[in-house]
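With one protein chain removed, the remaining protein chains of the complex are shown where they sit.
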Amino acid sequence: MNITLKQAEAAILAAKAKAIEINTLMNIAVVDSGTNLVAFAHMDDAWLGSIDISQRKARTARYFNMNSGEIGKLSQPGGPLYNIEHSNGGLISFPGGVLIKNSDGVILGAIGVSGDSVENDHIVAQAGADAIK
Amino acid sequence: MNITLKQAEAAILAAKAKAIEINTLMNIAVVDSGTNLVAFAHMDDAWLGSIDISQRKARTARYFNMNSGEIGKLSQPGGPLYNIEHSNGGLISFPGGVLIKNSDGVILGAIGVSGDSVENDHIVAQAGADAIK
Amino acid sequence: MNITLKQAEAAILAAKAKAIEINTLMNIAVVDSGTNLVAFAHMDDAWLGSIDISQRKARTARYFNMNSGEIGKLSQPGGPLYNIEHSNGGLISFPGGVLIKNSDGVILGAIGVSGDSVENDHIVAQAGADAIK
Partner (left out) sequence: MNITLKQAEAAILAAKAKAIEINTLMNIAVVDSGTNLVAFAHMDDAWLGSIDISQRKARTARYFNMNSGEIGKLSQPGGPLYNIEHSNGGLISFPGGVLIKNSDGVILGAIGVSGDSVENDHIVAQAGADAIK
């Protein structure tokens, strides 16, 4: 199964609303179950470098079917997945990438958010993902 | 000056409406005056290879401040810009990339559309750009 | 819908049989509907440069939902898609990439074959795709 554009736009709308609520500026990307980009939004004056990072976070979450930050816990020096970021053309392994599932738990794609602290990035991404459940 | 997310979303909305009107499926990308991605939409079942192409068309238009197809006229064998497509990480020089200007003619960014014949790609891109004027 | 490993292996088996029948050596790649690699086989002493080409042909076919060689007809100098090969990290637009569909015509993925003349590449790819219908 795959996310639709209508669902991806709903996720971005919810993520933007959360970003406004917590008073921040974000880049928000949604990829499908094959990691292809479906929808994207760059809020005015959000970090330009996060345009790329938000997309990588979304792909990273779908690549391994877990939140992007979970990868980062394992990829530290001495950790089992040290330097996994060199794969797949460059991963981003800190928080802000979250899987999107339907109400049956089937993976439809993933959302990646970047533009602020990783805590806030994750909060906004989760709000986007929750809009689809 | 720079395109806002609100304007970029309006351009995508108009482009989607035109795509539906002419019965086709498109990928639609909007970049700002610095060639950074502002908004993107992949219509369900549109070509996956056009996700990348739509973004390159938008950047190509803004890189040289002309429609992407104008570059292609100059980049043919024997032409003055032969194989310019090798620059900037890969240009797309056929139609479907159109500048977005405000009512004073100031460039705000560009829109790139891909998913069908280049004639239809251009029609949909122009509809998106016209929504901002 | 997406191709299974069992189906991909059946496609490769049929493609190898056809390659042996016409007395040639091939590289054979199968991608899923999201363009991700599912299975691959390099016949002993087949061209090394075709390991990469076979994968690009398969992706190119799925990117635009047509045989890879159809893209090449449109991407010639003066053609509407001139130099499209610069997109998506590098396309291969000559024959040898063929869509894989189920009996209902739903796209499951694509097969790419490289190692000989493009005519033979296409024959072997088609034999692989036909094994799934």
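What to note about this one:
Letters A, B and C mark the chains as written, and numbering starts fresh at 1 in each.
Assume a contact is a pair of C-beta atoms (placed from the backbone, for glycine too) under 8 Å apart; a residue touches a chain by one contact, two chains touch by 3 or more.
Just so it is clear, the model here is predicted, and its values are computed rather than measured.
Among the chains on display, the ones the left-out chain touches in the entire complex are A, C.
In the complete assembly, the contact with the undisplayed chain comes from C:38, out of C:11, C:38 or C:53.
Touching the chain that is not shown, out of A:8, A:91 or A:113: A:91 (per the contact rule at the top). Although one chain is not shown, part of chain C still touches it, namely residues 4-5, 9, 32, 34, 36-44, 48, 51.
As for the chain not pictured, it touches chain A at residues 34-35, 59-60, 62-65, 77-78, 80-84, 86-89, 91.
Note that in this section only the chains that are shown with their structure count from here on.
Chain-to-chain contact here is organised exhaustively, every possible pair of chains being in touch.
The two copies, chain B and chain C, are related by a rotation of 90°, based on C-alpha atoms and rounded to the nearest 5. Chain A and chain B, compared by their mean Cα positions, are separated by 25 Å.
Centroids built from CA atoms put chain C at 29 Å from chain B. Touching of two or more other chains is recorded for residues 34-35 of chain C.
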